[in-house]
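As you look at this complex, bear in mind that one protein chain is not there, while each of the others sits in place.
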Amino acid sequence: MKAAVIYKPSSADIKNEIEQILKEKGVIFKTFDVPTKEIEKFDFIISIGGDGTILRILQEIKHCPPLLGINTGRIGLLTQIYPHEFRNALEKIVRGEIEVEEFMRLNCKISKEYESGKETETLRAINEIAILTALPAKLIEVSIFVDDTLIDTLRSDGLLISTPLGSTAYALSAGGPIIDPSLDSFLIIPIAPFKLRWKPWVIGPEKKVKVLLHPDKKALVVADGQKVIKINPGTTVFISKSKHPVRFFRINKRFEKIVRKLEELK
Amino acid sequence: MKAAVIYKPSSADIKNEIEQILKEKGVIFKTFDVPTKEIEKFDFIISIGGDGTILRILQEIKHCPPLLGINTGRIGLLTQIYPHEFRNALEKIVRGEIEVEEFMRLNCKISKEYESGKETETLRAINEIAILTALPAKLIEVSIFVDDTLIDTLRSDGLLISTPLGSTAYALSAGGPIIDPSLDSFLIIPIAPFKLRWKPWVIGPEKKVKVLLHPDKKALVVADGQKVIKINPGTTVFISKSKHPVRFFRINKRFEKIVRKLEELK
Amino acid sequence: MKAAVIYKPSSADIKNEIEQILKEKGVIFKTFDVPTKEIEKFDFIISIGGDGTILRILQEIKHCPPLLGINTGRIGLLTQIYPHEFRNALEKIVRGEIEVEEFMRLNCKISKEYESGKETETLRAINEIAILTALPAKLIEVSIFVDDTLIDTLRSDGLLISTPLGSTAYALSAGGPIIDPSLDSFLIIPIAPFKLRWKPWVIGPEKKVKVLLHPDKKALVVADGQKVIKINPGTTVFISKSKHPVRFFRINKRFEKIVRKLEELK
Partner (left out) sequence: MKAAVIYKPSSADIKNEIEQILKEKGVIFKTFDVPTKEIEKFDFIISIGGDGTILRILQEIKHCPPLLGINTGRIGLLTQIYPHEFRNALEKIVRGEIEVEEFMRLNCKISKEYESGKETETLRAINEIAILTALPAKLIEVSIFVDDTLIDTLRSDGLLISTPLGSTAYALSAGGPIIDPSLDSFLIIPIAPFKLRWKPWVIGPEKKVKVLLHPDKKALVVADGQKVIKINPGTTVFISKSKHPVRFFRINKRFEKIVRKLEELK
């Protein structure tokens, strides 16, 4: 078994402790201060930091080895254990005693047309794809299609296409429902729509979502708050369920964790 | 093939037309002005009326033969065709050319304890189970459990456990999201909660929902706005996915229909 | 100075203490277990109980002498002090050292037509006038006018016309904003409207609000959760600012109190 260890610079002390335990247990590992695509090939991943560290790792990898998130900051929704619990968890991982659970990711394709040709950019997200105005206090206008059915056209600060895991992230702020992480689905919800007549939508995972940015305004496509792509007026953004789910060791019950985190949310 | 015809008294004229067409086409049928459990045994059901007529039929039957809803009033979400389209639809049904689609129903069990013993009542719903205050302007207090995890305790006018189809019925009024009818799930949402900190929840269909009515106040359990049961303080209400889905002939695309109906909703 | 003492039956012990202090201080008083119109004529009112006790007092009186609410239960928004603080507060009241503040009340007129003639009923409210469906799970339909301008027509479980003080009562549950109690105004907000396109309205206090109940369904008009009047289809309900505000001794800053109470609201 070969582990990839990725750590947040401010957690170097804890990284040293974790490396020590890995050595004791005879687990081969390689440490990264910046995640790269190379970690796709490891047997499992140890992330040391916060939710942001995990989000950065997931930006780099398509195939996702089972991931263990050691939390060194405020507890997040994606991290699973505290440093002092690591020794115990590692033993169970090595003995194959911890189940792995999968959660849906989003695949997002953006076709950009230039005079010189066409180019497609791809983004992945575990929480949400946000399509946001590039100019604060200026609205964008989008049309939203589900399997080619137009479900809404609206002017707003932005639009979110969120996973169930993301329903406790940005989509929570936008006013969306909490979605059971075991229920693969898309949550489509605008941010501050200039409209009286709208609703969040929860859509089956086999469907295709398409968002058309109307002429006139530029926008940003943001994946998990990590990667930002500028798009031109008239661009179409395609979102579907990724073939590559994220995989976490099941340390705690995800559903109970969400209930507890919501209680903590000030 | 044997059809059960159920009609709303005010639609007797249209019922006569429909019977005439059935005779022409040589379809055996029996007509009911009030739906009974007997219609479970027919090959298909023709409902003449509005959404209410279909809701009343579904209250009576566990097993659901494929249903065709002829709309004689304002178009609803459950009815599918207008009277003048019936001849054409019937021909296709007889030739087996119309697909049947299934939608999740709710099963609701209420245990009532008396001095003389215990009794269980069962309700079924295609839209929602509503637990409502029995006294207008007086709050009830409930605790909501999902698979034994307490997700919320709140004081409110009521609580809804809704299907995806029901997300465009009472749950829409309560402020819930629109849910794709192909996505089996429970939508749990309070009505007018006296609380700042709450969210609608969308839960996987394999989970069990349990609602505990706190001591002090009586409540009503209402299935699809059709059947009402009074419950005592301390009663627990159990809701799960029914083994008996509802079955409709697929005349139009359900998802597109929802989009169009929302546009019409004043 | 002559005080009217009104107490909740379950607070008889505390009533005895309060009476003792009044005697010591030489304050003449009369005690009521049920509030009556007679207390209008006293110099001030001492309410012993919770918010409900104050609401019941206010139902009985048009002219409102300054009121001191002693809280014997969970602290409410209308009560002001705890029993052990009473001696101190009373001394200040007797010495005229406590300011009196006024808050807007609602006046509600309902014209009822009978074969035998016409009758007008009047209700008063410090929190809200609620127009509610008389049948759980059945919608009412109302049209709302402000100074004869139709602002909305909707089907819902009910409609609230609330004062600023009431914005932390039933209107909070319906999803309304918090309104500064010093800002005389009407908050108009539906309960669970079957409609996508609606907003709470905050209206100037000089305006007249008129609610027309559409034909077909009966409704209830409820004042502060205390008084209930059944109304027939087609009835019009008129709401305006009452000429008789409620008067409270200013023990704490009302605005700060609201902020603290919202923090406590679970």
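Think of it as A, B and C in the order they're written, each chain with its own count starting at 1.
Here, a residue touches a chain if its C-beta (ideal position, glycine included) is under 8 Å from a C-beta of that chain, and two chains touch if they have at least 3 such contacts.
Since the model is a prediction, treat every value here as computed from it, not as a measurement.
Undergrad: Among the options C:Phe32, C:Trp201 or C:Phe238, which residue touches the chain absent from this view?
TA: Of the listed residues, the one touching the omitted chain is C:Trp201.
Undergrad: Consider the whole complex, including the chain that is not shown, and state which of A:Thr72, A:Thr133 or A:Thr163 touches that chain.
TA: Of all options in A:Thr72, A:Thr133 or A:Thr163, contact with the hidden chain holds for A:Thr133.
Undergrad: Identify the residue among A:Ile21, A:Val94, A:Leu172 or A:Val259 that touches the chain left out of the display.
TA: Answering carefully, the residue with contact to the hidden chain is A:Leu172.
Undergrad: At which residues does chain C meet the chain that is not included here?
TA: Where chain C meets the chain not shown: residues 146-147, 149-151, 172, 176-180, 182-183, 185, 187, 189, 199-205, 207, 253, 255-256, 259, 262.
Undergrad: Could you pull out which residues of chain B are in touch with the chain that's been left out?
TA: 196-199
Undergrad: Tell me, which residues in chain A touch the chain that this view leaves out?
TA: These residues of chain A touch the chain that is not shown: 130, 132-134, 136-138, 153, 156-158, 170, 172-175, 191-197, 220, 222, 225, 228, 262, 265-266.
Following the convention adopted for this analysis, only the chains that are shown with their structure count from here on.
Undergrad: Average the CA atoms of each chain to get its centre, and name the chain whose centre is farthest from that of chain A.
TA: The chain farthest from chain A, judged by C-alpha centres, is C.
Undergrad: Averaging only over C-alpha atoms, locate the centres of chain A and chain C and give their separation in whole Å.
TA: Measuring from centre to centre gives 48 Å for this pair.
Undergrad: Which whole number of Å gives the spacing of the CA centres of chain A and chain B?
TA: The answer is 36 Å.
Undergrad: List the centre-to-centre spacing of chain B and chain C in whole Å, with centres computed as mean CA coordinates.
TA: 38
Undergrad: Going by the contact rule already set, what residues in chain B reach two or more other chains?
TA: Residues 172, 262 of chain B each touch two or more of the other chains.
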